[in-house]
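Only one protein chain is missing from this complex, and each of the others stays in its spot.
Let's look at chain A:
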């Protein structure tokens, strides 16, 4: 019994230290730089979608029917989209040549549209998806990422990713939900008695989840978070999956994670809309630090949602309450 007590004591001590103090490892921090602005001040957007054009050092902010373009100093230099007539704009991505891919959904046409635009945002042509396997044909993407010749089209609610070439020809697809390995007891107790319960879980549980914060790291791994289960996931190139994160309100814990990216040092950066912080974890998922914090100071955050990291280590954080997009400098070890 004494051995058992010692084991329990050690275990509880470790847990307590982890919870109460956080586990500060490594060297990384985020320093507030500025908020994306025009000549009248910070640009008021809520829950916008941000993408970075590392080739041309520009930042695209998509919201509603407008795409704003900012330079690498955070000043708005251009905008377009109002006259594209392709419905509600959801995302934008830029390739090496400066071509702009615009993802939208049209009520009139009852479908999503990918419009290839030139560097001025003038439409060149629409890109239709081809060779899409049946299991991915119903995708209704809300996100789009361009990486090295591949367009990643992501449905947050459908939890699927379709990868195509720049012309929309299918390359690959992933159903993320099975990879999340949601445990049976994550699903609740509907029809709890007997076999019905398991049957219902298999049939119904997908709608209760959804993902957020999809990104592709420099190694081609796919990153996303599950706000409902408070976990972050990494899908590696070989389709193996790892995850981290625990629900909580202490430093390094997830309340409602909404965004995730990975820096060149291998650190994982996660935003949490409830805790109003951005957290940094090392490559072993050990918590390093966090920054932001709810408040109305320049460096504070109100409901951080999307995060995007540029190659020059600028982290773009979108927020609620028309707080716009705050930019931080990330310094990793």
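Here, a residue touches a chain if its C-beta (ideal position, glycine included) is under 8 Å from a C-beta of that chain, and two chains touch if they have at least 3 such contacts; residues count from 1.
By definition in this document, contacts and distances are computed from a predicted model.
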Protein name (UniProt record) of the chain left out of view, among "Chemotaxis protein CheY", "ABC transporter", "Cytochrome c (OmcT)" or "Purine-binding protein": "Cytochrome c (OmcT)"
Residue of A:31, A:83 or A:140 in touch with the missing chain, whole complex considered: A:140
Residue in contact with the excluded chain [from A:133, A:178, A:220 or A:293]: A:293
Residue among A:33, A:75 or A:302 touching the omitted chain: A:302
Sole residue of A:83, A:130, A:167 or A:249 that reaches the chain not shown, by the stated touch rule: A:249
Interface with the unshown chain - residue positions in chain A: 1, 3-4, 7, 11, 22, 45-49, 62-66, 87-88, 90, 105, 107-108, 112, 140-143, 155-157, 182-183, 185-193, 197, 200, 204-205, 207-210, 212, 227-230, 242, 247-251, 253, 255-256, 273-277, 289-295, 300, 302-303, 305, 320-322
